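For this depiction, one protein chain was excluded, whereas all remaining protein chains were kept in their positions.
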Amino acid sequence: MRETQATLTGSCAFSVGGVHTIWLISAILALVCILSVSTSCRQAVAAKGDINIAVAAGPITLDPRLATDAESDKISSLICDGLLGRDDDGGLTPMLADRFERISDTSYRFFLRDGLLFHDGTPLTAEDVVYTFSSIMDGSISSPFRSSFTRVAAIEAESPTVVRLDLKEPFAPFLSYLTRGIVSKKAALAAGASFGTHPVCAGPYKLVRFSPDNVVELEANAAYYGEKPRNARLLFDVIKDDNVRALKLIKGDVDLVQNGIPALIIDGITKSGEIRMKNGDGSVMSYMGMNLTDPILSNKKVRQAIAYAIDRDEIISHRFKGMASKANSILSPANWAYDGELPQYPFDPAKAMQLMDEAGFKDPDGPGPLPRFRLTYKTSTVKERVEIARMIAHQLEKVGISVRVAPYEWATFYRDVRKGNFQIYTLSWVGVSDPDIFHEVCGSSQFPPNGLNRDRYKNAEVDALVEQGRTTMDEGERKKIYSRVQQIVFDDLPYVPLWYEKNVVLYRKGLEGVRVRPDASYRVFMDVGKK
Amino acid sequence: MLRRYVIRRIIGLLPVMLAVASIVFFLIHAIPGDPVDLILGERALVADRAQLSQRLHLDEPVAVQYGRFMAGLVRGDLGSSITDARPVASLIAERYGATLLLAVCAMFVAVGIAIPAGVFAAARRGSFWDQAAMLAALTGISVPNFWLGPVLILIFSVHLGWLPIEGRDSISSIILPAITLGAALAAMLSRMTRSSMIDEISKDYVVTARAKGVSERGVIYRHALRNALNPVITIVGLQVGTLLAGAIITEKIFNWPGVGMLLLDSISRRDYPVVQGCILVISFAYVIVNALTDCLYRVADPRVKL
Partner (left out) sequence: MKAFTSKLGFAIIVAMVLAALFAPYLAPYDPSEYHLDLSFAGPTFAHWFGNDADGRDVLSRIIFGARVSLGIGIAVVGISLVAGSAVGLIAGYAGGIVDRIFLFVSDVFLAFPSFLFAIAVAAFLEPSIANVVLILSLKGWVTYARLTRGEALSMRERDFVAAARASGAGAPRIVLKHLFPNMIGPVLVNASFGMAGVIMIESALSFLGLGVPVDTPSWGAMIDQGTQYLLIAPYLSIFPGIAIMLVVLGFNFLGDGLRDKLAPRGR
């Protein structure tokens, strides 16, 4: 009894302390919370000239010489102007260079505008242009674009405003590489690797703040040589969650979202009338790649059967709510080299089954459970992509092909596609402008890791044509060459062209000057303003 | 006695951290995917790939890379990011505070709700309030945070306009993320507290105390709660890991610039040094908290031999 009492007393004394300690700790924690929030507090600026744009991913680097991912590339294009630019239809236009002359098939001379200034107020001269391309070419910054410039024999500054470029051989697509942003030599050399977060260029905006995965703030460049942006500031707010992105737009924290709201929920968002929507044809082409070294898929009839068996209209109307159009070429209809005569593979399951019968893949039990053959369909884990893959798989099941959809984490998926470790997969080609893309995607010398021929396609005629297309300077001639390429590839079908997704922009109703470009470039944001 | 235990426990952490570091290293290097491919894209020259991979020491045998990593770790050097060449330590330092803040506030939300609710429910066992509290707990644990986050935003930010949706703009911006992250833990802890309290209340010493005329409040708050908190403390310690893992999803939803977001991105970029660094600091926080709860355990229950 005595012992119990002792324990109790001890326990009492301690427990009083214990309970109090808990509340004390709680109070301290609360204080810590409050203090640390208030110290990290920043004033939210929401001036009238600010446009808030939600993006799903943050840029990795804003150095135009290194930007490979879409966000890095698009945002850096607002900060850094190139010698040449692109207009809304994808055509090349003057930018830092107001004109150029073609001295010969292999030599160009570019004339810079007068009085160009970098964001830091220093003048932009031919020296900076030479530096920008040299640093890409000499490997000193490990630029992923080095391969584009391997044909350059020499680049020199003939005067502070004249740059001369000599190629080793005639190369028609070359001009399209000169849209890459020009950087300040002095600033780039001084900043080294940190130039990606502190770029100094001569574009319409300058960088104010860049916290990766969080926010990128740009401010209109008052000294810009061209037409000045209509807004004072662009804030790119990185919001990874689809719902939160939509909610911020609804609440008004965000003014505009481009291609960041799933098509299926757009109706629900625009219903209230607060949010407007604009869309336009896009140049991003989605396709189903097929491994041509696979014993089943090496058969052209099987590949065509797959094309006939996919009901793209159903997917476009259901999954995209009409915000896509059927594709038949890597090039989009807006591209100058697109062949308007190309047909489509219509949805025709009977034809698909007939083709597979002819190819020797008869259905062992008709409509029964046994398939003609089995395929593994790899995709990334992006939810919309997986759902589309599931629909395609269902459609293929109906003609007797058993399909297992296998979503893989992006880096793994990408590596498998590059290594040829797949049967079928779906992906997109983004940023296609010059038809030379056929050399990279369909040339037999371009199997990864050398190029982009992911499906291991090999056709001697195509090889010859794409080689010819690179060295032919006349656009009319090139168009004929690439029409032929498109027809052959359409028939051989190393990949099934699926659709071109439309670019969709959702914005608050107070915004003016909103438009979309086929390449989904962010340059259009220059013209957005608030009423 | 206690001090010696604490010191021993902390020394015991070193091998744990080394083991974690080794597992992380081999796991991340074993999973497919090539950082060089991801940095340079598909158009890069084969020679450039080789050069970059050499510069990043990725062409060396894994054992050599492991030795390099461990040697750096011993010197306190976590290496540099493959993606943007910045030191891993400073990348993490920038974000560690945010994650810690989120986790601490979530823990505060959880403990602040759970212990009073659990004690209250236990004291009025079987009452309407007991059942309501436990139903709320069940709801809390059946709701994933990637669902709860958007729903809270929808209600409190969009419809009511009380709280900001995201960001670090103001003091109120941590409320929704902290609730989102802490809700499941609050639910679990309140259940645990209640159950533990009920066990304690019916024990002999409490009965004795009651019999001796100690007031009902005194019985509950002074006697039973202290002992009842033992298993709760264990769970809190164990749940720190879950909390930090949950922080990754919460950070993603609320755009909270913490280590979790950095880790997710680094995994998808196969930025080995950053992944290793992030996992190490997350593990470190976890291990420290658990060592602390272990000590607390001993403080709270003197019968446990040190």
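Per-chain residue numbering starts at 1, and chain names A and B are given in the order in which the chains are listed.
Heads up, the rule we're going with is that a contact is a pair of C-beta atoms (placed from the backbone, for glycine too) under 8 Å apart; a residue touches a chain by one contact, two chains touch by 3 or more.
Computed from a predicted structure; not experimentally measured.
Although one chain is omitted from the display, it touches the following shown chains in the full assembly: A, B.
Touch with the chain omitted from the figure is made, among A:335, A:412, A:446 or A:521, by A:412.
Among A:98, A:274, A:314 or A:363, only A:314 touches the chain that is left out of the view. For the chain left out of this panel, the touching residue among A:94, A:139, A:160 or A:262 is A:262. Seen across the whole complex, the unshown chain contacts chain B at 12-13, 15-17, 19-20, 23-24, 27-28, 30-33, 126, 134, 138-139, 141-147, 150-151, 154, 184, 188, 191-192, 195-196, 198-199, 202-203, 230-231, 234-235, 238, 241, 244-246, 248-249, 263, 267, 275, 279, 282-284, 286-287, 290, 297, 301, 303-305. By the touch definition given at the top, chain A reaches the unshown chain through residues 242-243, 246-247, 262, 264-265, 267-269, 314, 318, 381-383, 386-387, 389-391, 394, 405-409, 411-412.
What we mean here is this: only the chains that are shown with their structure count from here on.
For this pair, chain A with chain B, the centres built from the Cα atoms lie 34 Å apart. Chain A makes touch with chain B in their complex at residues 4, 7-8, 10-12, 14-16, 18-19, 22, 26, 29-30, 32-34, 36-38, 40-44, 60-61, 68, 139, 142, 144-148, 150, 193-194, 196-197, 211, 213-214, 237-241, 243-244, 247-248, 250-251, 253, 409-412, 414-416, 418, 440, 448-452. Against chain A, in their complex, chain B makes its touches with residues 31-34, 37-46, 48-49, 51-52, 55, 83-86, 97-98, 101, 104-105, 107-108, 111-112, 115, 146, 149-150, 153-154, 157-158, 161, 164-171, 173-174, 178, 205, 208-209, 221-223, 225-227, 229, 252-255, 257, 261-262, 265, 268-270, 300, 302.
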